[in-house]
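The structure's right below; bear with me while I get my questions together.
Apart from one protein chain that is not included, each protein chain of the complex appears where it belongs.
Each chain gets a letter, A and B, in the order it is written, and its residues are counted from 1.
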Amino acid sequence: MANALISVPARARRGEIIEIKTLVSHPMETGYRRTQLGARIPRDIVRLFVCSYNGVEIFRAELHPAIAANPFIVFPTIATESGTLTFQWTGDNGFSVTESAAIAVE
Amino acid sequence: MRALAAAVGAIVVAASVLAGEIPPAERRSGYDFMSRETRAMQDDETANPATLWVLEGAALWQRKVGEAGRACADCHGDARTSMKGAAARHPVFDAARGRPVSLEQRINACRVDRQQAPALAWESRDLLALTVFVARQSRGLPIDMPVDGRTQPFLDAGRATFQRRQGQLNLACSQCHDDHWGRQLAGNVIPQAHPTGYPIYRLEWQSVGSLQRRLRNCLVGMRAEAYDYGAPELVDLELYLMWRARGMTFEAPGVRP
Partner (left out) sequence: MQPASRREFLWAAGGAAGLGLLGLVVRPAEATPAAMQEAIRKVVGTAKVSPGRVKLELPPLVENGNTVPLAVSVESAMTEADHVRAIHVFTEKNPQPDVVGFRFGPRAGRASVSTRVRLADTQAVVAIAELSDSSFWSATVNVVVTLAACLEEA
């Protein structure tokens, strides 16, 4: 199943600022909705997104229920060296998704 | 005398334009009525939430299922070629069933008949994923809906449903979508109701959904009885709407408010 969609340039020049687009599949249930019978639907959200570049954390986002379903986050980073970008989303009910993308920096 | 004839002619023309269909040159996709930001969400496939479903569909395409242990790919190969244009001409006449079927129904027919697997439920994650994956293969193509003697009666039935007053508000689809498109309805602009982007990611649903789901929403909004998923009335209406949009560019997966 497609948990996440990452968009990272496959190659970049050293020192270039690249833009990373991330999209993760998640309903982001706010915890404020009720069923037609009035029962509250419990909160179930992604709480944390962390991006690491060759093991070093370069970006982090703390999410609350006001982030729309299927969280979409676009952020920049400097292409410092070739290697792997790792993306991890964690949240309620043990939600955990990890993806990675390779980048060649010349 | 000539002035009177001209005046009568003008009134007749005005009346027929009001009660009739949108002239082909004036047809515009729902895309044109959206904000710049929502359009950007549709255009950029790395930002379009429906892409998550497309990717799931691509995985399902490869999965062997059912008693026959067959994957879609086993018969259809690479969807990029085999499914190109398919969604842009559905609903299509199915000789075995003696009537047009929608893309979802066609997918389920394959599942039951050829994969010997149970049909997927309407609006289930898997059916939406497969449908949007197949629909994606027609993105950018013109909607192609030729009509022949076999499909004409169903097209006429669909048109009749579109033009028939229904429900507590005694409204017909055509009154909003043929006669008053472009005007505001409680903060939203009324589109012309061309199914150019289905299955869509609808912001209101926060999910991908089918054209039938949207049609049922509309019927409920009109305070009319919503036909069941897969009902002939809905498939005929789909057929009519696709025919009405013939030649327009297929945009699936679309994003709509």
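Going forward, a contact is a pair of C-beta atoms (placed from the backbone, for glycine too) under 8 Å apart; a residue touches a chain by one contact, two chains touch by 3 or more.
The shown structure was predicted, so the numbers you read here are calculated from the model rather than taken from an experiment.
The missing chain, though absent from the view, touches A, B when the full complex is examined. In the full complex, subunit A touches the omitted chain through residues 17, 30, 32-34, 36, 53, 56, 58-69, 71-78, 80. The set of subunit B residues touching the chain not shown comprises 34-38, 40-41, 185-188, 190, 203-206, 217-218, 220-222, 226, 257.
The criterion applied here is as follows: only the chains that are shown with their structure count from here on.
Averaged Cα coordinates give subunit A a centre that lies 32 Å from the centre of subunit B. Subunit B makes touch with subunit A in their complex at residues 46-47, 49, 51-56, 59, 206-207. Within the complex formed with subunit B, the subunit A residues making contact are 1-2, 4-5, 7, 21, 23, 25, 27-28, 68-70, 72, 74.
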